[in-house]
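Every protein chain of the complex appears in place save one, which is left out.
Going by the order they are written in, the chains are A, B and C; count residues from 1 in each one.
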């Protein structure tokens, strides 16, 4: 299970008056990494919504904070698919400073579901969507 | 033209590492005031979208910053309709600290248009929508 | 343990193109409730920082999503202190639609620590800060 990750630069918008990144904003970084993971696998969220009426929705998420990130830091945000079955899938994610081998700042997870864009009911993940063996 | 305004508390999410409110977030506060102005006039944006396919879209906006707001400040954010004709309307807005007579922090404007929710084309404001004389 | 809560209106800024509140923004709502809980106990975060050099920092947080909130919804966001010892404390929180007895949308927790504003090292919570018996 290789570690997929993206670089994320910290801008003023991400920080708060304590001088560090505001805690909720790490969840925004995590979502960017998941979106790029999907793109890297050729999954176009817009196409999936338009052609199959499917969207992804977060069911449960959490983060543990080890060290704060600061303005201008260059972060490395990972997204690793840990499980996928039925309508559900799980990402484990971490955030590091200065690259994939950098100092660990946060670790977390995101459980999501594939749902119908209109009814919001769970829908089985399309076969092979995430490139897993069939 | 009386000054409609709402109280807005500044939370950590609104500030940045300079210790003050991040400049783009004042535009969020201004939109809250405009939404409450609409609600006070009985304009339900959801109903307008569902029944008439109309939404409001910002065309031009600007802000001049006089003094910074800080964490925990209680702001007063105004929305005053300055003009409305055809599909267009203009709000003039200001942000004060400590109430409607408080210290002036920012002054700005927001020009918006009534548009079709699907085609995004301009649509004449429904007659009497903003409570103006017919 | 009574349920402390605050009303939170959902504005456009809180939603995303799926038509619901963006998942990370619920964490902003939770922080507002915690800040108001502190204010209700007479804890001034600015004073605590200025006079004692203490700030609060999130150590671990999580949310489970049951139903989505939408634009214009009036939410009720709770903050209940579940534990406090040494430098650490835990809030359990939920988000409901339409008031304290309303439909349950999310449930979560926030573990935080009292830390030194400069060194970011843990510091024991000042005695009686949260109104607990001494």
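Here are a few things to note about the model shown:
Simple rule for what comes next: contacts are C-beta pairs under 8 Å (C-beta built on N, C-alpha and C of every residue); 3 or more make two chains touch, one makes a residue touch a chain.
Everything numeric in this text was worked out from a predicted model, so none of it was measured.
Among A:32, A:66 or A:124, only A:32 touches the chain that is left out of the view.
When the omitted chain is restored, the residue from B:6, B:55 or B:105 that touches it is B:55. Think of the hidden chain as still there; on chain C it touches residues 12-13, 15-20, 22, 24, 70-71. For chain A, the residues touching the chain absent from view are 9, 11-13, 28, 31-32, 35, 44-46, 71-72. Seen from chain B, the chain kept out of the figure touches residues 18, 23-25, 27-28, 31, 55, 57-65, 68, 117, 120.
As a convention for this text, only the chains that are shown with their structure count from here on.
Relative orientation of chain A with respect to chain C corresponds to a rotation of 180°, obtained by superposing CA atoms and rounded to a multiple of 5. Looking at contacts between chains, the pair that accounts for the most C-beta pairs is A-C. In a homomeric contact, the two copies may use the same or different surfaces; for chain B and chain C, over half of the interface residue numbers are shared, pointing to the same surface. The distance from the centre of chain A to the centre of chain B, with each centre set as the mean of the Cα atoms, comes to 32 Å.
Between the CA-based centres of chain A and chain C the separation comes to 23 Å, rounded to the whole angstrom. Separating the centre of chain B from that of chain C, both taken as means of CA atoms, is a distance of 27 Å. For chain A, the set of residues touching two or more other chains reads 18, 24.
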